[in-house]
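Taken from a larger complex, these chains appear in their original positions, while the remainder are omitted.
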Amino acid sequence: MADALLDAVRTGVRVYDLSRPYAIGMPQSPNHPVYWHSLPRRHGDKVREDGGSAANDIIVLGTHVGTHIDALAHVSHEGQLHGGVDAGDAQVGGRFPVHGIDQVAPGVFGGILLDVPVALGLDTCDPGYEITPADLDAALERSGAIPQPGDILLVRSGWGARWDEGAAYIGTDSGVPGVGEAGARWLAAHRPRAVGADTIAFEHLAPGKGHAVLPAHRVLLVEEGINIIETMNLEEIAAASLTEFTLALAPLPLVGATGSPLRPLALTSA
Amino acid sequence: MADALLDAVRTGVRVYDLSRPYAIGMPQSPNHPVYWHSLPRRHGDKVREDGGSAANDIIVLGTHVGTHIDALAHVSHEGQLHGGVDAGDAQVGGRFPVHGIDQVAPGVFGGILLDVPVALGLDTCDPGYEITPADLDAALERSGAIPQPGDILLVRSGWGARWDEGAAYIGTDSGVPGVGEAGARWLAAHRPRAVGADTIAFEHLAPGKGHAVLPAHRVLLVEEGINIIETMNLEEIAAASLTEFTLALAPLPLVGATGSPLRPLALTSA
């Protein structure tokens, strides 16, 4: 029984990891529980009768640290979640029966990279630069891709190159490049199932303003029902000039949660 | 630029979720930190000037609870990890620079379901039943698939139907069906990159014995270098008589950890 997908997989696939490693001390927003990892049991702590021994882990984290995806339940506007759901009612019980991250369908989807600095002839967008619809037009044109409804659109600002700089990547003082409200509407007009970026907050942050207002989150999560992927590593696919690809998306099914850590993968036939 | 994989994806894919939802109180081994989830911030706790509000999560868990994958670093035998790596040396610093879960290559792979109870004409394997090489032969023959090196082989015992029964699923008193040392060697002979099962411990547990000895873990993780996926939901693909498929595998890149929560997906062309 032939299966076109499996045939393509068995013929050979190249995998690009779009995630950042989870490590103690990695840059993350101070709004969220800090990632920590420990080995409660190490080898030799308890040796079985046959000479076997196991080590294990405990991890603690927020679901909006490291590479992660926002559930629609993450953001409300004037008391309402997407679709007019009352946010107060939805969170009774301490988990969201609607719009939780476990409601996001996992799978493989079309993915498109909108490489803004390349389209603008830059190495990277300036800190605090708001990526405009015209920039996105230019990036899309350069990509040669035609977005389909249900695709995943990734906006590269170049800021990801600062991941290893720690606090600089968070960008509280400098600001962080990204789309604003207008860019979010441009993205939403293509009906993606999700959008992503190479920064912690996805959207443009003005210098020194932090997360005072997040209009792109409002547009995407609340108005349009589109999930947001943050803290992505888009450097490798940019270096490979990859613009259209298969994107594998499998959030953890954390019942009623507002987000999930994520290992998104870009895939191409080898 | 045509890409066979993306073409197959855009033509249509059916997704089967092979994971169990993460929820407080789910069945898990008492050896590992218990899954917990809370919303530190709920909508309305802090409303931004523009009417926006965000809810977030904290999660605490072991990496061997819920559907998860074992890193090679998880198990040692007589002080050695796979490849003769000294376990004591490898764990200095509290994370494994070799054989950690972040060393597992994510991607899409060939997947094969070995449905043992169906091959044996049973609804489910008995508690404590050790699945034999002959059973696996029968299941493979029935599947019609030919395993390729690097595939992922999933062994269904039928035990997953008890997931909703809580303590019964853990099976401390009853025992749990699964392969033993001989079955593990059968699996390893096909050179899979990973194997999986629908039980917490992957391998056969005799009634009342718990995890006193885990020979299949030794064979697979230590001797053969093959990762193990546990607590999978194989009921849906069994019901669909799916035997060969694409399997998407994307463990979280938890630096130096012994395992990771996992959302494995079985995929077919629609």
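What to note about this one:
Here the chain labels run A and B in written order, and each chain numbers its own residues starting at 1.
Everything below uses one rule, namely that contacts are C-beta pairs under 8 Å (C-beta built on N, C-alpha and C of every residue); 3 or more make two chains touch, one makes a residue touch a chain.
Owing to the predicted nature of the structure, the values given are computational and were not obtained by experimental measurement.
Here 2 copies sit in place, and the number of copies making up the whole complex of this structure is 4.
Just so it is clear, only the chains that are shown with their structure count from here on.
In terms of their C-alpha centroids, the spacing between chain A and chain B amounts to 24 Å.
Interface of chain B with chain A (complex): residues 1, 3-11, 13, 15, 17, 19-23, 31-33, 37-44, 48-64, 73-79, 81, 87-88, 90-91, 94-96, 102, 105-110, 144, 148, 211-215, 217-218, 244-246, 248, 250-259, 261, 263-265, 267-269.
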